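Missing here: one protein chain of the complex. Every other protein chain is in place.
By written order: A and B. Residues from 1 in each chain.
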Amino acid sequence: MKTASRVLGTAFFSCGFEVQDAPRYGAERRGAPTFAYVRASQKPIQERGVIRNPDLVIVGDDTLPAVPAAGVMHGVGAQTVMLIHSRDDADSWRHRLNLAGPVIVLPTNGDVAADTDLPFVGCVSAGAAARLTGVISREALMAAVAKELEPLGDRAVRENERRALAAYEDMEAHEGVVREARDIRAEEYEAPDWIHLAPEEAKISAPAIHAAATSEHVETGAWRTARPVVDEARCNRCWWICSTYCPESAIAVSPEGRPEIDYDHCKGCMICVAICPSHAIAAVPEEATPREELESR
Amino acid sequence: MNETAFKRMKDLPSTHLLGTGTPMCAGCGGLIALHEIYDVLGPKSVFVNAAGCMTLLSVFPFTPFRSSWLYTSMASAPAGAQGVRDALDILLEQGRMPPEDDLDVVVLTGDGSAYGMGLSSTSSAIERGLDFLYICYDNEGYGNTGHQASGATPHAAKTSTTRGPGGFSGYKKDLFSIWAAHQPAYVATVIGSEPLDLARKIEKAKSLRGPRLIIALAPCPTGWEFEPRDSIEIGQLAVKTGIWPLKEYVDGSVAHTVVPRRRAPVEQYLEKQGRFAHLFHPQRNDRLLAELQARVDGYWDSV
Partner (left out) sequence: MSRELLTGNGAAAWGARLAEVDYVPAFPITPQTEIIETLANWFESGEMPGRLVTLESEHSMITAAGAAAATGVRVFTATSSQGLLYGMEMIFSVAGWRAPFVLVNVSRGLGTPTTLESDHTDVLAARDSGFLQLHCATCQEVVDTILMAYRIAEDTRIRLPVIVNLDGFYLSFTREPVELPDPALARRFLPPFDAQNLRFRASAPTSQGVAVLGGSPYSYFRYQAHLASLRAIEVYDEVADEFEAAFGRRHEAIEAYRCEDADILFVMIGSFATKAKAAVDQLREAGWRVGLARIRLLRPLPVDALRRVTSGARGLAVIDQNLSMGQGGVLHSEVASALYGHPKAPPILASFIGGLGGRDISPEELYEIAAETRKAIDEGRSPLPRLLFTRDELREIRKLQAIAEVERNELEVKR
């Protein structure tokens, strides 16, 4: 998504807009959900930081709206256009997320995105978004892709250009659907609900944790794009290999010697898939897992 | 000590003490080593941490530990361990704390701290005979800030501050020997991909008193540029090629605990990692590859 924000930012800029774009790095690492944002305006941009009320939200991984910590729905209002990479259709997303604004799903032909599409999600997003704004030309988009992906080499640039352009053409029917929101006016703002903090004793107000293994509340399972699945028939009950090598402590072995994967926390590193001597663990694309199971999380 | 509870792989724990849900990267080799170490060490421990990737293990209100934790700074974790150990001793001596409440004091730092900023504090803690265990997860660079070259970076590796055709011009510091030169109770190298060797060493370290120091090579998908799934294989290659010798220092002498019978060529290890890709593409750098192989051969010839 950092790529998407940079491509979109550069494209806006070359079309004469003032621009601000930034990725948001958190404390979490490779594989963790991330986001980036872009502001564009004909006037100098004075606002800073994370966008509070976005005009367009682009979701690169459709498992994220179900994860509150990912903050997909933050500040989404009736004006907000939602663009989702998903195999589910726009109506089901409108219903599921209770969205009042326009919802657009990519790819438009309903094909399930292949694993090989994943590296291009940034440029596809930028390509689609460029058309939705209605103010970015094909040429500006292509030049932005070339500029931002140049370090990856010619082949990567061409492949990304192709996909960005396809997404741009795909969005023809929705051209200009994204509208610039009004600034919050000083006559009619909602006053912040400030409080004066009362002093509390250090045993409460020091940053200390008085419980064990609270990190289990953090469902890092949302990081996965694919999940390891054990084929019971092929598992030779070695008792230790996948469980010992799993960095996350997310595989336990039952008393009968069966590995049990904790999908709430498995980050999808696939070490278990790579290391199982009897090839009993397979990587299955996350999107192919039952939708109900995702929603029950 | 001849008796070990870890005679074969099936003796390794199959349920794990370290909690899930950490913010470490998927496939983190340091986390593999830590969770294996923690299983042997047990929950009666307090981890004293220095700035590095693992500082983010404990972010309010989340911690994966079933025991205690104190973050100090990048330079002074062993001094933090000194304060905790001394205070526990005082409480024990004066009968203000029951003996069963005592803890193993464990310093947990990355290589940035261990090989660099924290070395003075470590040296002094060993000199004072501090009863503590030091665990360094060594991913050969300042991983938490995007993998810049550190004192642990190997020769020729590309890092975010050494992107030229020759990679890092320095040589990986021999921290094992630096620590061993202090004559502490125990020094060992381990790696998560050799869990039995690791378990025996932690078991031994736990049985000893005084300064005990462990360096765990930590294959790092993000900084070394490989797919997370290959983390274990790369660790195994580090041992098979002889580039990461598994050894221990105890009672004044060094012993190798795993000796590869026929060492695989070092380039098998190097070619799997993006940080060494410039040694193979666009042209093979035979001179550097030969130098790296010769350094490994020279090491094993000398031991």
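What we mean here is this: contacts are C-beta pairs under 8 Å (C-beta built on N, C-alpha and C of every residue); 3 or more make two chains touch, one makes a residue touch a chain.
Only a predicted model underlies this, so the values are computations on that prediction, with no experimental measurement involved.
Residue in contact with the omitted chain (choice from B:K10, B:R163 or B:R209): B:R163. Annotation: of B:F6, B:Y38, B:F65 or B:Y142, B:Y142 touches the absent chain (contact as defined above).
Think of the hidden chain as still there; on chain B it touches residues 51, 55, 60-62, 71, 73-75, 116-117, 119, 142, 144-146, 148-151, 160-164.
Those residues of chain A that touch the chain absent from the view are 6, 9-10, 13, 18-25, 27, 45-50, 52, 183-187, 189-197, 203-204, 207-211, 214, 217.
Throughout what follows, only the chains that are shown with their structure count from here on.
Within the complex formed with chain A, the residues of chain B that make contact are 9-10, 12-29, 31-32, 35-36, 43, 53, 56-67, 69, 192-193, 195, 221-222, 227-233.
By the touch rule above, chain A contacts chain B in their complex via residues 27-32, 207, 209, 211-220, 223, 238-241, 243-250, 252-253, 262, 264-265, 267-271, 273-275.
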